[in-house]
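Note that this complex is displayed minus one protein chain, with the remaining chains in position.
Here is subunit A:
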Amino acid sequence: MSEHAEVVKPPVTSIGVVGWLRQNLFNTPLNSLLTLATLYFLWTVLPPFVRWAFLDASWFTPSQVCRDGAGACWSVITQNIRFILFGFYPYDQQWRPMTAVVLLLGLLFYSRDRKNWSKWLGYAWVVGLASMGVLMAGGVPGLPAVESTKWGGLPLTLLLSVFGLTAAYPLGVILALGRQSKMPAVKVLCVVYIEMIRGVPLISLLFMGSIIFPLFLPEGITINKILRAQVAIILFTAAYIAEVVRGGLQAIPRGQYEAAESLGLNYYLTMRLVILPQALKIVIPPTVSILISAFKDTSLVVIIALYDVLKTSQTVLSNPEWMGFSREVYIFLAILYFLGCFSMSHYSRKLEMELSTDNH
């Protein structure tokens, strides 16, 4: 029985729930105190909230029932859901924006997996976007035309953000490359653009787009208001993306450029095949932060009287019948925006993991 021959087991770290609790929640006096304080806080807050939000809540009732009850009035959402989601879009035609939204979300969901990226998916997007446009605008046999001034609610929010983000990203990359350019004119142009845009708030760009810009247009020419807001959002977001991407470009060692160039790759191929794949990967986290805040910023279009989903909800609240149920409406909106933002950040983490080449 030699002691040296004994197999040494790793030290036991925790046993069951108690062990876990002890190790993670009560490992120091301060942590124990914090744990107890948190428990007390939850104890006082959770039960009343659950009672309000679920037990006493009214879900599908007229507003009068809500006023008599003690709990949350989710009826304000359910009774007005079609207005919140689709705004002033003609009531009997609302299946059209509905289909467009489902189509868009479906395509986004399917494109999530990089294994599905192919030529066919590209075609699917082209066909999908075209049919979304036709669905929304109509004007073809069987689909009466609906003016864009009547578009509102969720389709408008999604339109502004999905197009805003997908257009701003490549534009931002081009601006970042321009800022590094050896051609002085290009460089100055990009620097001026980026710094100017970053120097003004989005609200003022939206105002400029909707009020000042039309003053310069010749008589009789008008540009769609949604389009003007869309362009303002794209220009604004692109400037921020450009700065983040520039940071990524600077992190790439000179040797990478030299290796690519000494293979005979030209500037365009060097950037596309060697530099950008690495630089954009590094900046996924800050880029996603920008995209998330741009997504939320689309709600600023209310100030130029576009009815995005935030504005349609507020409109419901200004109806005397439903006045006063703002808590429920804003909780609903918060959940809606949270779902959007959370899926973006979740997706970015997944992407980062997939693209990692360090530890396979």
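We take it that a residue touches a chain if its C-beta (ideal position, glycine included) is under 8 Å from a C-beta of that chain, and two chains touch if they have at least 3 such contacts; residues count from 1.
Note that contacts and distances are computed from a predicted model.
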Completion exercise
Of "General L-amino acid transport system ATP-binding protein", "Copper chaperone NosL", "FAD-dependent oxidoreductase" or "Molybdopterin dehydrogenase", the UniProt protein name belonging to the chain not shown is "General L-amino acid transport system ATP-binding protein"
Handout entry: Residue touching the undisplayed chain, where the options are A:L177, A:V274 or A:V309
Key = A:V274
Problem - Option from A:N266, A:S293 or A:S343 whose C-beta touches the chain left out - result: A:N266
Fill in the blank from the handout: In the whole complex, of A:D113, A:E195 or A:E258, the residue touching the missing chain would be A:E258
Completion exercise
For subunit A, residues touching the missing partner are 253, 255-256, 258-266, 269, 273-274, 277-278, 281, 355, 357-358, 360
